[in-house]
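Note that one protein chain is taken out, while the other chains of the complex remain in position.
The block that comes next holds subunit A.
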């Protein structure tokens, strides 16, 4: 008996190259600021790199600030293991990202922008610099006083967190700051700053080109538009896919799984593990509990089939966090060490299985008290894995 797999709708907005960039930009820049902001707000676009903050609102808040100096920063730190969609976007359609930055600069009044590029992506620099030079010429033609520079990151995962990124750009150690104040008020050099993910900026170009409605037509309520996913793990077709938001994990597995999928990690190490029994009930988007708080929503989708040990999966995640935590705050620095050592001790029988419950409570504390998204989101993978695969943690 054969069942026909439903093929998920592939979207081709982000990577589609077009030659009329300058015209699109000219049109966009000629619109009044309020109109651009309305377009962005109406599109429903939410950040594709982090907490899913509404992009239009972020731009609006920064535009409203009376400060003279402001900045637009493109976050291209892409540190989430297994994701490389930002790299692809920057190498294939850099002008879309730059255009997004320029329009943002126009409405906020920023005259300076940066691309904070992950250290490992240094090889992109020469090509990117050429693009930027071309783009600056276009801006000169269009009469917009805005310049973009590349800032090469130092390699630490935490530097992708926006406030740690500012610290790092200011020549300090990459440690997240206290919030409030938020970047829209106090960002790079303590000036109002819009910081957006590469993909977010590329989407903003699409919105300006086709209008908010076309973007809204994709996706579901609260999760509008398309998203670039990095699909990896036990799949016959790993790679980068632009898909419409709002699909269920079941739809996704039907399309990308190898027929033996037991779980999918949505949103990378800081996201959630969805077990088979919840595939149909789980929607991939911003509101459904699942990705709503997954950080960063780098779009990593990792597929595990029944040969995988979920203990190993969790062990790897915790190993990653234990090393990549900036180490400044207690719940995250020490919490990660305790979780990692804790599951190992349970596995070896040195701690009773009830110790897992104590660790679950600890992740709750981490979620409530850690200073930044990293420490707060360790609970996601920990609790979803331990709850659903408890036996694998023990035996």
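To be clear about the criterion, contacts are C-beta pairs under 8 Å (C-beta built on N, C-alpha and C of every residue); 3 or more make two chains touch, one makes a residue touch a chain; residues count from 1.
Here, contacts and distances are computed from a predicted model.
The chain not displayed here is annotated in its UniProt record as "Ferredoxin", chosen from "ABC transporter ATP-binding protein", "Ferredoxin", "Tricarballylate dehydrogenase" or "Biphenyl 2,3-dioxygenase subunit beta". Note on the undisplayed chain: of the listed residues A:124, A:329 or A:393, the one touching it is A:329.
On the side of subunit A, touch with the chain left out of the figure occurs at residues 156, 158, 173, 175, 178, 180, 321-331, 333-338, 341-342, 345, 351, 355, 358, 361-362, 365, 367-371, 376.
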